[in-house]
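Left out: one protein chain. Kept in place: all the others.
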């Protein structure tokens, strides 16, 4: 189980290859990549800054992976989340889960994203034509996480 | 929307990059990779042969992607499925879906896999220590697909 | 004349992957076609037994027993699929 919070971009193919390597009991890998959209709530986004709480972020993400491991029969899981300055179409986050069968991989991957969205201390600030603004939390993200409770 | 049935391996990173390119309205990419497991139903698998029904397979996969597009607000979708001779840890299938928001990408990706498993004409034959055997269809795959009906 | 295709275990059991067939006039749908093939006996009788979960596609669409079979059709017989 791996958690990384970093400024640098990540290479999806290389990360998934590392996750697969050395375990031919893996039958399924579900992954998710989140990207910066150029349009959010009807405003053009020129740039985005991601702030986090160093220490707590890594701890929160590790706990989310641990919960996923307890709930589903998964083999390994990975979260990489970027911080700092990002542009539209840049990668923000990667979540990947390996397991023997696809059901566990899909469920755990979606679970991790839902928890990350509502429990991991990251904050987005957007630069739009109308100036800079902190992104508001979405009610829909809280609704999404409630289905796992 | 892209469907490919091929002998050659695929490059997950390159395929997802192609799916992302030129559309910065994409906020989410969910993907799934299926791999050959070295152990299936308590027998060591040395090799696997995947047979398909040329023509019908591509048609069935295109129809599954079309259904996904009608059910969820997705931007694009991709299925690559390999045929021929495969070894443990080899990649079998890639399903990837891009969308603005993660819910649609996750749901459509899992939907496509569930339908592919029960509706697309592929058949697996395994070489084990005990000889060759055709893999039996799983009841659990039929159960999985029923939840989308 | 119709084209018959066989896949996977059925292809191996029958020893052929395709054939051109001229069924008699009473073969009008998937049910009667299957029954006609079953009467060949041996592997045909065994693999196409009603207890076996054989799937049929007519012109590359999954088809039930009532699906009509017409001259020129491509009809495939195969076990439940196991891809992915």
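Quick notes on this one:
A, B and C label the chains in the order they appear, each numbered from 1.
Here is the rule we use: a residue touches a chain if its C-beta (ideal position, glycine included) is under 8 Å from a C-beta of that chain, and two chains touch if they have at least 3 such contacts.
All figures in this text were calculated on a predicted structure; none of them were measured in a lab.
The absent chain, not drawn in this view, touches the displayed chains A throughout the complex. Of the candidate positions A:12, A:45 or A:93, contact with the unshown chain belongs to A:93.
Taking the complete complex into account, A:50 is the one of A:50, A:65, A:78 or A:107 that touches the chain left out. Within the full complex, the residue among A:45, A:74, A:96 or A:113 touching the omitted chain is A:113.
Residues of chain A in touch with the missing chain: 34, 50-53, 55-56, 59-60, 81, 92-93, 113, 116-125, 134-138.
The working rule: only the chains that are shown with their structure count from here on.
Across the assembly, the mean Cα position most removed from that of chain C is the one of A.
Remark: chain A and chain C have CA centroids separated by 48 Å (rounded to whole angstrom). Distance from the chain A centre to the chain B centre is 23 Å, each centre being the mean of its Cα atoms.
In chain B, the residues touching two or more other chains are 34, 113. Residue positions of chain C touching 2 or more other chains, listed in rising order: 84.
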